[in-house]
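Shown next, in structure tokens, is the structure this report addresses.
Missing here is one protein chain; the remaining ones are kept as they sit in the complex.
Moving on to subunit A:
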Amino acid sequence: MDSFNAITAAIFLPFIFAGLVPVMEKLLKQRVGWFAVATALTCFILIGIAAPDVIGEGHIVQGTISWMPSAGVDFTIYADGLAMMIGFIASGIGVLIMSYSNGYMSKTEDLKRYYQYLLLFMGSMIGMVFSGNTIQLFIFWELTSITSFMLIGYWRHKPESIYGATKSLLITASGGLAMLAGFLLLGNITGSFDLAAILNDPQVINAIKEHELFLITLILIFIGAAAKSAQGPFYIWLPNAMEAPTPVSAFLHSATMVKAGIYLVARIHPIFSGTEAWFILVSGTGIITMLVAGFLAFRQTDIKGILAYSTISQLAYMMTMYGYTTHHEPGIGVAAATFHLLNHATFKACLFLVAGIVAHEAATRDIRKLGGLRREMPITFIIACIAGLAMAGIPPLNGFLSKEMFYESSLEMGASLGGIFTFLIPAFAVLGGVFTFAYSIKLIDGIFLGERDKDAIPHHIHEPPMTMLIPPAFLAFLVILFGVIPSIPIHHIIEPAVSGILLETAHLHIKLWHGFTASLMMTIVTFILGILIYTKYDRIAAWQDNFNMKNPWISINYYYDRAVDSAKGNAFRFSSRSQTGSIKLYMSAMLLLMIALIAIPAAILATNIVPSQLNFDIPPYEAILLVLLIVAALSAAILPKYLPAIIALSALGYGVSLLFIYLKAPDLALTQVLVETLSTIIFLLAITKIPQKYKEKISFSVFTRDILIAITVAASVFVLLLNTTQGIVDPFASLSHYFIDNSLLLAGGHNIVNVIIVDFRGYDTLGEIAVMCLAALGVYNLIHSRSEE
């Protein structure tokens, strides 16, 4: 199998297999999770097939399948080192998460739905990173948002899950729409949606940088990235997303989906970097988010809440590093950011899995109640220490290395800016590191060290089953491996990825020990300050709580809630005014609109309203029928009881069908008779349940108004029909001739009406029958939702 086919298969396999999950659930029962594991593993191997090409040879695997050529959009694969890295993370962590879920999810849960969503998400994520054109990228991007929405709201009975799911969808999906606008602008500037066409052509990139729409395009795309990666003001969705099952949080909201924004920033790095706007926007947002989120982590009491804020802050590290750029050296922090991306995926997913184990065994995630679990869960304790210390940046773990690189690149960026920034940027970096150090230690200390609180968690706690222990243990192993022998990930993952971002072959040299450098000094300062801050940890948290209580307006959530609440209120007010439920009101609104659209323009435009050469040559039987029709119509309008009125109405309908027969339209006549019969049956059924007489008393003014509307509408339709049928307006004759001439020739049918329905206008019919099905389901829902109240 060649690389292109392998990657295409890896994208679509999860989608197809997600459809097979219900079948497999019948076969495997509660072990259906292992089917999902096998799918993820297959995807990992399929991506691995492309690895020798991309990582070994340094090629970029590209390929195209024609999709919408008229719109200039094809299904395109663009697999460089960066895409491979995130593809490996998505499928690899997917394997671990789905294995873990087999132990975590209770057997009574709706496992089918859970694994389907997980697989759909994984497919969307893989599809997103390998997308070679921006429209395709956008589609997969929004698919990850939608699957994330489904997974956050997995426990549908909990209002918090619904709130969190809605929030994440509103923020990430609307960010995605901004990104789409940015992509369309980019397409407008370059004339192509193809990423490779832009990335491979330096002239195009220069043209973008000099274009007047450069800044707005960058801002729009960056809004998408920031919303997805919970940066800047958009961070508020991630803490609420913690309502998802913990394996989902580990997978989507720490290791993969939230990295999509970072991935996008890396992907557009060659196009936009090297400019001041890039540095200010990306690094600026990153630094502010890093400090604010790191600081806010202190007041969290839920261990998943701490992890959520730490994820926001760690993502901000990467954002900041990708933002470090100068005109001469566009990618100062790219290698560091990419390495940190990989490391963060390992240690943070591991910490989430540990949090899941603790919550599963202790039945609480409140860090104030937890403590002293080290004796009962020694293995979990060791794993948590490895991952937590890696996050804090302790050598020889991988977090230490990428944090050193962060400090180095901060120093370099500060030096190239000069002035006050020489010190300011490294100082910000150290401050971010100090916060990280403090909450990392808090996690380990709060859960495992200290005294056991017998009252909060009375029962005996034990280690989880092996299915839940092996995945985090494997991640912890990677944390140590990447830290002690960094050359393995550097040469095989990071260098190809960095080459993909910088569009030139990169060589990196990273060692665990590299002498007493400035960055090592910064690390030591970080540890000292971190320990100092940790001693004041609870006091800071209490101060934050107090401050937030007094000033609720400081929180962005406050504005989000107000906006959503007022939107709901306004929508309700609007619909209660416009949709009163009175059919009479709807009817007159429709008729008045008809008058405005037909009668008034016709009266203004037409020279002679009634055509001069009218044909009064009517056969007598038609004349009699027409008189009968008028009588029936009048009776239906004025008869005082329902039953006679309905009979008059159906008499009118049957009369019309008779008219169709005179006019040689058997199909129409047949249809009219049948529909009339059916509707009469329904009417007769309905009137047995309501009073037999009209109750409503109609005042004289209302009556006059209604008569006026009715006569105006009738008159305008009458005039319109006169004009169209009496040869004044004759644009449609040729259309029916086409069908008469071609129905036998092209579609093999003599009945033109039927051929039009099923062949010439078959697309319309398909739409109509789909609407019929939806209408049937809608009626069902209306009836049943009403009876529930």
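By our rule, a contact is a pair of C-beta atoms (placed from the backbone, for glycine too) under 8 Å apart; a residue touches a chain by one contact, two chains touch by 3 or more; residues count from 1.
Going forward, contacts and distances are computed from a predicted model.
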item	value
Listed names "N-methylhydantoinase A", "NADH dehydrogenase subunit L", "Inner-membrane translocator" or "Monovalent cation/H+ antiporter subunit B", matching UniProt entry of the absent chain	"Monovalent cation/H+ antiporter subunit B"
Per the touch definition above, residue among A:466, A:674 or A:740 touching the missing chain	A:674
Hidden partner chain, touching residue among A:45, A:682 or A:714	A:682
Sole residue of A:420, A:638 or A:783 that reaches the chain not shown, by the stated touch rule	A:783
Missing-partner contacts on subunit A, residue numbers	666-667, 670-671, 674-675, 677-678, 681-682, 684-685, 747-751, 753-755, 757-759, 762-763, 765-766, 769-770, 772-773, 775-777, 779-780, 783, 786-787
